[in-house]
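The other protein chains are all here in position, but one chain of the complex has been omitted.
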Amino acid sequence: MAVSVIDTNSNQLTFRQRWNHYLVIITALLGLFAAANLRDNALYAVTPYINTTAGISALYPRNWLIDTTGDYIFRVQNASRVGFKTTIQVAVQAISSNTTTRNLVDALTLNRSQLLAAYRPLPADNAFTLPDGTQATSVNYTYAAINADPFLDTTPIVVRGVDILSIKRGQAVIITFLADSNSYEEDYRIFERFLNTLEF
Amino acid sequence: MKIHTRHLIFYSILLLTILVNSAPVAAQATFIDLDRLERATVYIMQTDNVGTDLLVTCVSSGTIVSRDGLILTNAHSIVPGKTCKGQTLIIAMTSQVGEAPVPQYRAEIAQSDIGIDLALLRITRELDGRLVDTQSLRLPFVELADSSTAKLDETVTVVGYPGIGNDPVTSVRGTITGFVFEPSSIGSGSAWLKSSALIPGTMSGGGVYNQQSQLVAIPTTAPVTSSNGVSTNCLAIQDTNRDKVVNENDYCVPTGVFINAMRPSNFARPLLRGASLGLSLATISTPITASQASGVPTFKRLFFAGSVNPAGMPSSVISSLPAGSNNLYLFFDYENMTPETVYELRVTTDNVPNATFSLSPVRWSGGERGMWYIGSGGQPWPNGVYEFTLFANGVAAPSQKLTIGAAPSTDPVFSDITFGLLDSRGQPQGNGFVLPAGNIATARFIYRNLEDGLNWIAIWYLNGREVKRVENTWNAGASGASVNTSIEVAEGLLPGSYRLELYIKDRLQATSDFIIAGSQQGALPQIFTKLRFTAANSDADAITNTSISNFPQNLNALYALFNWEQIAPGTLWTLRWLVDGVSFYDQTLPWNNAQSGENFLMRLTASAGLPDGTYSVELRVNNVLLQKAQAQVGIGQLPIDRFARASGVQLRGHILNADTRQGISGVTVIIISEQFSVADFTWNQDQIFDLAVTDSDGTFEISRPLEYSTTDKPVEYSAIISANGFLPLTADGVEVNINTPNPLELTIYLNKD
Partner (left out) sequence: MSTYGPSFITPPADEQELYPYRPVWRSLSIETAILIGLVAIFYGGIGVFHLSIPVRIQSYLAVVLIFTPFSLWLLFSWWAERRIAQPRQHLISVVILTMLVANSIGLPLVDQFFQVDNWLPLAPAVNRIIGYTLTTGITQEIIKYIVIRYTIWPQHLRVRLDGVAYGIAAGIGYATILNIQYVTVNFAIPTDILAFQIFANYALHVSTGIVIGYGLSESLFSNPTPIFLAIVLLVGAVITGITIPIHAGLVNSSLSIDSVSAPKPLFGLGFSTVLLIGVSIIIAGLIRNADRLERESRAESKE
């Protein structure tokens, strides 16, 4: 049996060895860059929503469950999320010429305090500028979300939400974002992307 | 070979025996979904706010009849009254089978009929007082059966809470042993079902189910209340007066007596239809209020009849009944009755209490005064001497005896009185029991076993006062078709409630009531006229606006108006509203308006605008339909309620992390409608049959039952379980059939990559 042994290895790398190394690093970097793009394409993939009657269009996250049957224009929820389902909702509300943003904020606060457990508005700067430059008012709050099924063993989840109110063309548009308080910051990026595409 | 033949014969006989014996078993196989029924059965606590405490004043069972939280129960335990004084209703549900119910919600009364003793509650708040979004409620519920199709000896299951303590929801099986008829049930079957099941009083308000798991009746008994308002069957359980002692000075919770009467579910349909659509009717011209009689409730003039005509009048008065008779009606007059009055019928056979034909204490469903009957049908009356005793609020009224099994009587008989106006040929014309105002009214009756020369008497009454007595000598022969007798008043018969009694030898032979009201139009009365619909922004506008029969969608208020002529105050009349042919308002009350007038105004509203549908109004007197009108709103048809079906397979289960075998909380289970497959699913709520989210143990339950798939109508669902971090699970062609276990419990493991 023959055995091949290299006694000494030269520290001098050949051209091919050097380029082998360079190319492997370049390949890895390219691969990781492509992976980041792939991730973004998957995580931030969108589906268009157009409502010509209400004059609202937006791109909402793909594979989020859309519901247009409630008392809102539409609501999308990340049904695949484990735990509280991150929610974006757009609703319109009729107003009069005397209705101010403050009135709308108060009405929303009163309504939510009736419906939501442990509802608590958060002290925050209420001024909000929408991506198109429109001035709006935001209300931040938290509440405890509880599974409505009385037969299940549920533990409340602390939810953080924000309502963004804007008066346009004689109606109030209320954009709501709700997320588990633990993942609020992370999911807020999705909401920001949504706001960038929202037209009304 | 001989042996083989013998074996062949033996095995053939054996096989035949098995087949013959197994056939009835298969036919009687029950598929009652007891799990769903028990989950849909709630424990209702009426509570009173005393300081910061909620003290229990009354308890009862109830049944959820709609997914969004409508609960059917008895009215006596939830509508504030003398016995049950509380204002707040707490709904407790069975979270764990075999355990005591846990308070979950607060409810409000959506519809109630105190006399019929049924009420519908609507869950409005969480236990902590927060408002409930009823659209998000997905409660287990039951469907109502057509109780008029209930059969004698049919197996029924009674579900309710048997106590006021730690008792879990319980089911009791029995059979339908009889039917009780009252005037309130004319046209809708029986007023009460009787059952062999032993039902504790606190199960009052629960549910009685047929083999298709449909609610056929509501077990009902009302606590008998003494004059001081304290129930006779009552348990003190709390120190309500804070004297450190729980005794008779504290509130006590009525428990009632054992129930043997069950209110058929058809009585609940109008309430359910009205409550589910959120309909509310206001009679603007004259508020319709329940009787406020202040005197002592009284029963008198007890007599028996073998049958009843469609107007609720006895065919004839009997004193005995031949052997094998199935039907018997006890008639009586009543006074000072209110819907809160509790009445009871106790029957003895040869002085032995007979529970089968007795009626446990129940609320009064008639008016303040008039004639009433309690009839029993469905099963033969055994021979014997029966004594019938009526009780009002626990106080006995005079009793009446009847012999069953006597030889056929040859005594003279008058029967089947009807009323009308005579035409030119001397024949009475009209609708039989409602005559127009005039100066003459004629009664026609049938006779048999008469002898010429016999003295007979006809006595006419108006509003309980005798107005005419005619003593005659019989000359029409032994038996025959009919004979007329009339009352004539030159100045005209006053509108009101009339009664005719026919006597032979001072013994009442036949009697019947009729109404005189309205102007004459041929032989028919014209009491209610110009029944019409309109829409308006205000009640005042409604009177002046023109009538409309087609209304646009999203109508806020629908007005109905009519004029009336010559109807005496106190005359019982029936107002019935229907939508798409199903009644949602049906009240028989004394007329308490002027004798004649115009524009009796009613306003129908709904909480979220009137739903599309065909609305109609019927006006009746003595069960005679006198006026009817209908109008269409929107497309003229109610929207289809896709959640109305309660039968099917309940799907529930556990979702576990395959790595840890622990439940995963907050995972969404989506069942896609049968029209779509997983590939078609575009994450649109419209495509979803139902969805559920797992709890902290990974438990989920799809609240909407899966429809059975059959060869004629295959139903294939698809399912998706998608959770971030786990591989999604999908399935097409999910089918359930009658052999699928119900509830269907699944254990599903989710894997990670």
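Order of writing sets the chain letters: A and B. Residues in each chain are counted from 1.
In the analysis below, a contact is a pair of C-beta atoms (placed from the backbone, for glycine too) under 8 Å apart; a residue touches a chain by one contact, two chains touch by 3 or more.
The shown structure was predicted, so the numbers you read here are calculated from the model rather than taken from an experiment.
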The omitted chain touches A, B
I'm checking contacts with the chain that's been left out. Which of B:A100, B:A236 or B:A731 qualifies? B:A731
Touch rule applied to chain B and the missing chain gives residues 651, 657-662, 719, 721-722, 724-731, 734, 736, 740, 744, 746-753
Determine and list the chain A residues touching the chain excluded from the picture. 1-7, 9, 11, 13-17, 19-28, 31-32, 34-36, 38-39, 42-43, 63, 80
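Here, only the chains that are shown with their structure count from here on.
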In their complex, what parts of chain B are in touch with chain A? 39, 93, 95, 102, 104-105, 126, 128, 130-131, 133, 135-140, 664-668, 670, 683-686, 688, 691-697, 699-701, 703, 722-726, 728
Spell out the part of chain A that touches chain B in their complex, as residue ranges. 63-70, 79-85, 114-117, 147-155, 157
